[in-house]
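The structure that follows is given in the form of structure tokens.
Note that this complex is displayed minus one protein chain, with the remaining chains in position.
And then subunit A:
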Amino acid sequence: MSRPEIEVRGLHKSFGDNEVLRGIDLEIGQGEVVCVIGPSGSGKSTLLRCVNLLEEPTRGQVFVGGTEVTDPDVDIDAVRRRIGMVFQQFNLFPHLNVTENLTLPQRRVLGRDKATAARVAAENLARVGLSEKADAYPASLSGGQQQRVAIARALAMGPEVMLFDEPTSALDPELVGDVLAVMRRLAEEGMTMMVVTHEMTFAREVADRVVFMDGGVIVEDGRPDRVIGDPRHERTRHFLSRLLDPAMAEVEEETSDQVGKSGT
């Protein structure tokens, strides 16, 4: 593996007194697909959001494509152009139609002309299978369609890395498949991807590596069949058993280890 595409060194993040990340070291190589799993409040979303500096780390360094993101003098807008991000809540721009959602960022941020932006938008809408929705407004689309448009919007900027923050968690179960199919194809095309998810099947089949986080640290990191199929740590086993077979879980006391607010 040459120089890692994403590199995280000694990352700490606190919200007030609440230490959500307690020293994270992580490398993701070019073209690698890494799924980050873990209980809610384990800090996995916060870690992802530190990679493109939507959250400012308290301590530590983050490099993307060799550029230090955490450098106070870095042109963060330029770095973010190379990092696509997909959110749990889609965050499409509701006042713009689908095509405008894809063309406005290209034109305002990359300075592409109208024709080029429209061509790139059409290509990427085709990539996520939504060419026929080009003129629709986000509110008229299903959640799954909105999320695919959001992926296309990020791709239209030509990113080198894609971050996915629980991309299917807000979807009705029957719509999850379409979004995962788009992500799977993206992985096959060689995109470097960091995916925070609860979709174990996706992690097992698509990811090159699975990272299990709990209490603000990385507990386990390895190939999916190893981490999911044969976890070494009790905490991983416990989490996986509750996730894979929720009906069998016992009622348990809340532990102070569950840091962070829900959703992080």
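Definition applied: a residue touches a chain if its C-beta (ideal position, glycine included) is under 8 Å from a C-beta of that chain, and two chains touch if they have at least 3 such contacts; residues count from 1.
By our rule, contacts and distances are computed from a predicted model.
Absent chain per UniProt: "Tryptophan synthase alpha chain", "Dihydroorotase", "Cytochrome c1" or "Amino acid ABC transporter permease"?
From the choices "Tryptophan synthase alpha chain", "Dihydroorotase", "Cytochrome c1" or "Amino acid ABC transporter permease", the unshown chain carries the UniProt name "Amino acid ABC transporter permease".
Out of A:77, A:132, A:174 or A:234, point to the residue that touches the absent chain in the complete complex.
Of these options, the touching residue for the absent chain is A:77.
Who touches the missing chain here, A:154, A:176, A:211 or A:228?
Within the whole complex, the residue contacting the unshown chain is A:154.
By the contact definition given up top, give the residues of subunit A that touch the hidden chain.
52, 54, 77-78, 80-81, 83-85, 87, 89, 91-95, 104-105, 108-110, 139, 150, 153-154, 157
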